[in-house]
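Structure in structure tokens, see below.
Removed from the display is one protein chain of the complex; every other protein chain stays in position.
Here the chain labels run A, B and C in written order, and each chain numbers its own residues starting at 1.
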Amino acid sequence: MTVRGILGTHPRPSALDRDLLVRCIDECIECAASCTSCADADLAEPGAQELVRCTRLCLDCADVCDATRNVLIRQTEPDLGVLRATTETCAVTCRACADECEKHASHHEHCRICAETCRACAAACEDLLATF
Amino acid sequence: MTVRGILGTHPRPSALDRDLLVRCIDECIECAASCTSCADADLAEPGAQELVRCTRLCLDCADVCDATRNVLIRQTEPDLGVLRATTETCAVTCRACADECEKHASHHEHCRICAETCRACAAACEDLLATF
Amino acid sequence: MTVRGILGTHPRPSALDRDLLVRCIDECIECAASCTSCADADLAEPGAQELVRCTRLCLDCADVCDATRNVLIRQTEPDLGVLRATTETCAVTCRACADECEKHASHHEHCRICAETCRACAAACEDLLATF
Partner (left out) sequence: MTVRGILGTHPRPSALDRDLLVRCIDECIECAASCTSCADADLAEPGAQELVRCTRLCLDCADVCDATRNVLIRQTEPDLGVLRATTETCAVTCRACADECEKHASHHEHCRICAETCRACAAACEDLLATF
């Protein structure tokens, strides 16, 4: 991932654990893309009406993961209160989205994949938060 | 604002207080634009080096306000845990950004305006949260 | 709008016509919020299946308007090629979204409002482009 390379050349990196940080950024990136893709696949399903809550939570989760990615990528003059709140909200949102996607995992493979991605992102957020 | 009009025609609006919700969405919109603009004005200042923390927090605040705007605009199948976490993070981030912008308010009018906008957004988030 | 205030205090504003620029930024802001709201209202309609193309274009249009808003708000060191391409793409996307929303305007008031907002944003983009 390019971000690991750039963080390695940053003139004033933050004091956060580099491996946990990069993993969390990477999972936010995967999760935003996965949720955008799952919300779109939901729309195209014949039974889209039963997936409305899944679609909505995927859209929310993509927005929150994108914001969290950006807040975590930035190293300059970090505000720990902002980092903590953002990362916690990301964990909350990923768990809510994973819970909903899992309900449809046996019928829709995109929901199964997306639930896994959301769980991985929530775990990465929690592991990073444990170091704050 | 167009959003108030559309919310008024939504087939299944959420149970949140409409006036507080619309005010909070509107403040998130104002604050994201204000922070994007203040971060950019910071870059162009001769003393940009002293505004680096302001620039960074404005970029974070714009990202968080955009995500919060979207989560709050959506009415369909709301998840209260996600709404609460997102709105709280928005309040935290707006307060941190306002605190920093205020330090430069006497030298930079864009920081003074942006600090006011961030305070108004934080207050709108807190007023909405009080109804959850 | 806060952005007009901040642009008025920017140390190095771009040479673009201020009134047309502020109007275009404002319409991008309105259109992103309107499209996010219309996409969500679509999801909640009993006849959501017939609105799938509308939902998808509203999601695209919101993304493009948000990017255009940010590119236009920034005044420092503008790249005219980037500004032109971004604003043209915004006009194209807003027209496509308006065309689709209009098809549903007689049945869904949120589509009627959203189509109007998209048309206004496309017109603001075209008026700004005429000055480049």
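For the reader, a short list of remarks on this structure follows.
By definition in this document, contacts are C-beta pairs under 8 Å (C-beta built on N, C-alpha and C of every residue); 3 or more make two chains touch, one makes a residue touch a chain.
From a predicted model like this one, the values you see are computed outputs, not experimental measurements.
The missing chain, though absent from the view, touches A, B, C when the full complex is examined.
Residue C:Asp60 is the one among C:Asp60, C:Glu102 or C:Asp127 that touches the chain not shown.
With the whole complex as reference, residues 1-3, 5-7, 9-12, 25, 29-30, 33-34, 36-38, 40-41, 43-46, 66, 69-70, 73-76, 108-110, 113-114, 117 of chain A touch the missing chain. Not every partner is drawn; the one left out touches chain C at residues 52-53, 56-57, 59-60, 63-64, 66-67, 70-71, 74, 76-79, 81-82, 85-86, 88-89, 92-93, 96.
Counting over the whole complex, chain B has residues 40, 43-44, 48-49, 52, 55-56, 59 touching the chain that is not drawn.
Note that in this section only the chains that are shown with their structure count from here on.
Of all residue numbers seen at the chain B-chain C contact, over half occur in both copies; the interface is built from largely matching residues. Superposing the C-alpha atoms of chain A onto those of chain C requires a rotation of 180 degrees, given to the nearest 5. In terms of their C-alpha centroids, the spacing between chain B and chain C amounts to 19 Å.
The multi-chain contact residues of chain A, meaning those touching 2 or more other chains, are 52, 56, 59.
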